[in-house]
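First the structure, then my questions, so here it is.
Heads up, one of the protein chains got dropped from this complex, but the rest are sitting where they should.
Think of it as A and B in the order they're written, each chain with its own count starting at 1.
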Amino acid sequence: MELTADKIKELVVKPENKVYAKTPLLTDKTLSYCPGCGHGVAHRILMELVEEMGLENDTIGIAPVGCSVLAYEFMNVDMQEAAHGRAPALATAIKRLWPGKFVFTYQGDGDLAAIGGNETLHACNRGENITIIFINNGIYGMTGGQMAPTTLPGMRTSTSPYGRDTHMMGNPLKMTEIVAMLPGTYFVTRQAVHTAKHARKAKKAIKKAIEVQLEGKGTSFVEIVSNCNSGWKMTPVKANQWLEENMLDYYHLGDIKVDGKLVKEIV
Amino acid sequence: MGELRLMKGNEAFAEALIRAGADGYFGYPITPQSEVIEYLMAEKPHERTGMVVLQAESELASINMLYGGAGAGKKVATSSSSPGISLMLEGISYMAGAELPCVILNVQRGGPGLGTIQPSQSDYFQATKGGGHGDYRLLVLAPASVQEMSDFVPLAFDLAFKYRNPVMILSDGVIGQMMEKVELFDPIPRWTDEEVIEKNGDWATVGKRPGRERNIITSLDLDPYSMERHNHDLFAKYKKMEEEEVRWEELNTEDAEYFIVAYGSASRISQKAIDLARAEGIKVGLIRPITLYPFPYKVLQEKVQKGAKGFLTVELNMGQMIEDVQLAVKDNAKVEFFGHVGGVIPTPEEVVEALKTKIIGG
Partner (left out) sequence: MAKKVQGYIEIDKEKCKGCELCVVACPKDIIRMSKDVNGKGYHYAEFFNPEPCVGCADCAVVCPDGVITVYRARIEV
């Protein structure tokens, strides 16, 4: 029997053979993110886990100002939109008032590491039983590519047009390492989603982060090193190569704190 | 009769939160209102009613904790004093935009800037005209006694949920710090989680329920026509407040030719001033707005129609409420202001003097 494309389709495309499809916990709305943006993959991983873990009716999510400000349009669970940087404060109250719910924040680097640095540190220091998803693409995407606290040395942005001068603007802030030092955090990890391998690993890490919260162990914190091809002014494919060669050289992937214990030397 | 206690205004507010069935208090210390969180921490409301009390890292965090808690359908409150309220304004604007109920106590101190820790009423504009960015209003209650620091708490929660709007209790350092006898109301049980879902589950993020779409709490809308509609909806709500929620108190107004308009601690001083003036044969009465927004414009207009000769506003500021009195009275009678600022408290004698020179003789 010759396997023509049509024949393969006829034999294989059946509901029982479906092995991967968009989760119904993502709405049908077209994502507002640029082509190739890691936000889409991070959204999907998170919502797949909410579905797979049976948490659809017990999840309250918070996405503050930044590119993901409209996350509530895409994540098909109860959602709050927060003021810039304040998501951990919202999450603190929601979780304390609804201890049985799965409460997550989904924050960018400008939000979490700059304007919301204080809320992040204190929520983690109190060991709020919440899950923080931190998307780090080293730039302010939504406002058009300005320098973020996580912008790499020498990296060009619209507010560091000659490259980030660390003498003037300081060095990139490793918030993930900082929160790992706080006794309140129980699971701290840095992941990426630019390849299938990395995305699958990131999904395992977020699953663990959710489990930590469900077990009431303390703050779980997942950084996802991501791309911003529009802000970086590259094609999506090039941006992912640049991420691999530059971002990951500064922001090392892997678990930093597991079961409340540091598993990596912090440098 | 309810339980009688001698308490500070701040303590009465704190006790009333527990008794009103509040689910959460989130606050940051600042003089002259730190007794609120101190009382709550000492009282262990978690053991009494299950109420959550948390000392936040800042006023920014406090108000956003309210946003989260209110957005999840719970009864939440905070307290602060003027500079701290300024810090909260971003969050208050977001809550007004997202239509979230909460109770905010401002025990005012003098400004601008760090100002002073002494009493003041200089946040009247901030409280009644919006305060933060965007077009919005808070429902503002002005207690004039320790009793009202307690009584206004359940009222404020009722109004907050009725209108899904932040309610501010605009107090001042005198009312917050002074001790008076207070009759405490009987405790109102906290809503169970099931009751929260039943009452607020159609809008609050209490977790998706089978049979309904997800709930979203947001103040964002990028469609200009939709955002304009939202603003109009908010103002329809404020109009309803103006029609239904105006509260005020009158003292010695039956035969009055002159009126002192004052709220909070200034109204207490003015009561004494009225006794002194009446002893001299001056027919003066007190109008005490209890809701500063909505303001009792009609009450003042009725006095004008009945032939009122003049209105003196007494305020612990440079003259803020006087603008609302002028809006009501227009050019139909004399309107003047007397007050002190910076923590200086007007004396009743000074008020009588101002009444004589600025209104009667002026």
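Structure notes:
The definition used in the following text is that a contact is a pair of C-beta atoms (placed from the backbone, for glycine too) under 8 Å apart; a residue touches a chain by one contact, two chains touch by 3 or more.
Because the structure is predicted, anything quoted here is derived from the model rather than measured.
Shown chains touched by the hidden chain across the complete assembly: A. Annotation: of A:V12, A:M168 or A:V267, A:V12 touches the absent chain (contact as defined above). If you put the hidden chain back, the residue from A:R44, A:R96 or A:K257 that touches it is A:R44. Chain A meets the missing chain through residues 1, 3, 5, 8-9, 11-14, 17-23, 26, 30-31, 33-41, 44, 193-196, 199-200, 235-237, 240.
The definition used in the following text is that only the chains that are shown with their structure count from here on.
Residues 56-60, 62, 69-70, 72, 75-83, 86, 89-94, 96-98, 101, 118-119, 121-122 of chain A touch chain B in their complex.
Chain contact summary for the complex, chain B toward chain A: residues 23-24, 26, 52, 54, 56-58, 60-62, 64-69, 71-72, 74, 76, 90-91, 94, 98, 193, 205-210, 214-220.
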